[in-house]
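With one protein chain withheld, the remaining protein chains of the complex are depicted in position.
== subunit A ==
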Amino acid sequence: MATTQVVRSEWTKIRSVASTVWTLSLAAVVTVALGMLISLLSRNEWDSMSTRDQLFFDPTYTSFAGMSLGQLAMIVFGVLVVSNEYSTGMIRTSLAAVPQRGTFLFGKIAVATGLAFAVGLATSFLAFFVGQTTLGEHSASIGDEGVLRAVIGGGLYMTLIAVFSMAVATMLRGPMLSLGILMPFFFLISGILAAVSATEKIGRFLPDQAGNKIMQVVPPVDDDTPYGPWGGLGIMVLWVVAALLGAYAVIKKRDA
C-alpha cells in the first residue's frame, strides 16, 4: 500500500524535473558517441596494430569504451535524484508524509533504478550496434558467444553505478559532497590503483573495475583476474548492497 504510493509519487517527482532528462540523455549520448569514435579509430588503426592486439581485439568491449565517461552522467543522475530532496528541504515534507523511512528510501531508489536500467539497457544496445556498424569487418555479432551477456551486462553496469550513487548521496545528502567523492572515486582512484602493480590487485575489487568485467567478451592478454564476468558483477552488486545498507541505516536514524 505505502509502497505503491511512494512509487507513484516518486515517478511524478522524477519525471517532473529537467535534470532527469538531461543526465540520462547525456549518459546515453556520451556513451554511444564516444564508443562510436573509439570504434572508428580502432578500425582505422587496425593495420598498424600488432598481431597480438589484433588477436585479442574485443569488438564488443571497444564499442563500450564510451561508458567510462557516460557513467559519470549516470553518477550525476543518481546523486541528483536523492540530493534534490535534501538540497530543497523536500525530504522533510516527504518523510512527514511517509514516516516509514525504509519504504520511502527503497521506493525512491526502485523508481530511479528502473528508469536507469531502461536507459542503461537501451544505451548499451545502441552503443553495441552503432559500434559494430562502425567497426565494419572487425565487428562481433550479437549472436556470438558471450556478446549478449556483455550487452545486457553493460546496461546492468550503468544501472548499478546509478544505484551506488543514490546510496552514497543518501548518506552524504549534499550534491556537491556526493559528486566530489564519487567522481574521483570512479575516475581517478581506480585508474591510479590499476597503474601501480602493487595496488593493481586491490583495484580490481573496486566496483567499476569488477563490474567492467561483464562487458568483456575476449579476455585481455595475460588476464589473471580471479573472477569471471558474473563474479565481477557480483562484486559490484556487493558494493551496491553495502552502500544501500549504509543508506538505510543512516536515513533510519538520522534527523531529517
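Criterion: contacts are C-beta pairs under 8 Å (C-beta built on N, C-alpha and C of every residue); 3 or more make two chains touch, one makes a residue touch a chain; residues count from 1.
Here, contacts and distances are computed from a predicted model.
Going by its UniProt record, the hidden chain of the complex is named "ABC transporter domain-containing protein" among "2Fe-2S iron-sulfur cluster-binding protein", "Autoinducer 2 import system permease protein LsrD", "Sulfite reductase" or "ABC transporter domain-containing protein". Residue-wise, the contact with the chain that is not shown comes from A:94, picked out of A:31, A:94 or A:178.
Seen from subunit A, the chain kept out of the figure touches residues 1, 5-6, 8-10, 12-13, 16-19, 84, 88-90, 92-100, 253, 255-256.
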